[in-house]
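A quick write-up on the structure given underneath.
Not every chain is included here, but those present sit where they belong.
Should a chain be cited, it is by its letter among A and B, assigned in written order, with residues numbered from 1 in that chain.
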Amino acid sequence: MPISAGDTAFIIICTALVMLMTPGVGLFYGGMVRRKNLISMIAMSFVSFAIVSIQWVTVGYTLSFGSDIAGFIGGLDHLFLNGVGMDGDGIPDMLFMVFQLAFAGVTLAILTSGVAGRIKLSSFMVLGVLWTTLVYDPLAHWAWGGGWAHSLGALDFAGGTVVHISSGFGALALALVIGNRVGFGKYSMEAENVPITLLGGAMLWFGWFAFNAGSALAADGLAVNALVVTNISAASGAITWMLASWIKGKPSSLGLISGAVAGLVAITPGSGFVGPMAAIFIGGSAGLLCYSALLFRVRKGLDESLDAWAVHGVGGFWGAIATGIFATAAIGGVNGLLYGNPGQFVIQLVDASVAAIYAFGMTYILAKLVDKIMGLRVTEEEEYVGLDISQHGESTIA
Amino acid sequence: MKQVTAIIRPEKLEEVKTALEDRGYFPMTISEVKGRGAQKGICIQYRGSQIKVDTIPKVEIYMVVNDEDVRPITDTIRKSARTGKFGDGKIFVSPIEEVIGIRTDE
C-alpha cells in the first residue's frame, strides 16, 4: 500500500494534537496543587516530553516496536531510528514512530501527579528515563509491538493498558515509595487554580480525539467510530461524576472535568471496538467507579496526590474489561462477552491484571532504586517553600 | 478596640477559621501575602555553597475586636495554626481607635 495523503495528513495532525496533551496534563495537574508547586507541575510535563522525545528516537521506539524478543521486548533493529523511513504502508513508518512518541511522552507526564510537590527534579529526570525504558516500552511492545498480549489477542485500541494502567498503577507505587506530603490529611491541600485545571482538561479532551481516532492509523470509519465514542464517554463520565458529587455536596467543576477524564480513559482501549450506546454506559460507569476509587484512596489516607491511580489506573482497568464485554465485531472485528465471546473478556482481564501488576511492581523497584542512589524526595524545607522556588528558582506572582 | 493580625500557613487557614467560628468569632479579613521570618525565611542548601533565601506564601488574617477578646482569639489562633515547624507564623496586636459600619448608621 502506498502512502496515502489523507491518512498521512490525519496522523501528522493527530500527532500534534496528542503532543498538546502533555502540557495539558501539566496545566490540569498544576491547577490542583498549591500555588507554590504550580510551575513545577507544568514544568515536569515539559521535562517529561523532552526526555521521552530523545529516549524514544534513540532506544524507546526500537524497544517497543523492534522485532519481538520472547514476547517481552523489541529488538534493537531500529536503534537510532535505523530503518525507519519516509515510506511505509499507508503512512510513513516515521510517522507511526512519532505518533507513538507522543503517547510515551504524555504517559510519563501523567506519572508525575503521584509525586506532586515533593520530588527532586534531578531524580525525576533519571527515574523518567528508566521508567519509560523499563515500564512503558515493554508494555507498548506487549500490546502493539507483537508481544505476548498481542499474540494472546488482547485488545487495546489506543492505550488503556499501555498508557493509563501503566501510569495509574505506576503513580500508586511511586506515591507509596515517596510517602505522603508533609501535613497531608492534617490541613487542606485543595486545588488552588481551578480555571487552569479546566483549561488543561479542555486540552486533554481535545487531544484525546486524536489520541483515540488517530489510533486507527487511517482516516476511515474506524477512526470516526473512535472519535464518536470518545466524546460520548467523556460526556457521560462528566455527568455521572458531577451528579454523584452533587449528592454528597456541591457539583464541583473539578468533579465534572475529572469525570470527563475518567470517561476518556475508560473508552480508550475499546474506542475501536465498541459502539456509541455502549460508550454512554462505559463512560458513565467510569465516572462513578473512579469517583469511588478516589474516595477510597482518601479514606485510606494515601497521598496518591492527584488521583492518577483512581482515574487512570482504575479507569484504564475498567476500560480494558469493558472492551471485553462490549466489543462488537461489526465495529472492530472482535466480539466481547455481550456478543457471545466470553473468552475475550477473560483475555482482557488477564492482560489488564498483568499490566497493572508489572507497572506497579517495576515502578516500585525503580523508585526504590533511584531513592537509594540519589534520593527521590526534596528536603522538608524545600517541600515547604514549594518546588517552584526550590527546584526551579521561580515563583508565581502574588 | 484592637486589631489582631495573624500571619499563618495557607494550609492552616481552614482550621483557623473553623476554630474561631467555634468560639463565636466570625468577622475577619483575609489576604494573601508572602513573608519571611526570623530564620531568614527558609534556607535552601544549594550546590553545597549557595544559600537561597526567599519569601514564601502566607495568609494574613486580621480581626478588629474588643479588648477583652484579644486573649481568647490569639490563643485560638495559636492552637489551630501551630504545627511546631518553622514558619508557623506570628500574631501582632495593634490599637484601633474607631470602627464604623458602612451599611448601618454607626
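The rule is short, and it goes like this: a residue touches a chain if its C-beta (ideal position, glycine included) is under 8 Å from a C-beta of that chain, and two chains touch if they have at least 3 such contacts.
Computed from a predicted model, the values in this text were never measured in an experiment.
Per the structure file, chain copy numbers for the whole complex are A x3, B x3.
Convention: only the chains that are shown with their structure count from here on.
Rounded to whole angstrom units, the spacing between the C-alpha centres of subunit A and subunit B is 41.
Against subunit B, in their complex, subunit A makes its touches with residues 34-36, 183, 186-189, 379-382, 384-386, 389-390, 393, 395, 398. Those residues of subunit B that touch subunit A in the complex are listed here as 9-15, 32, 41-45, 52, 54, 56-57, 83, 85-87.
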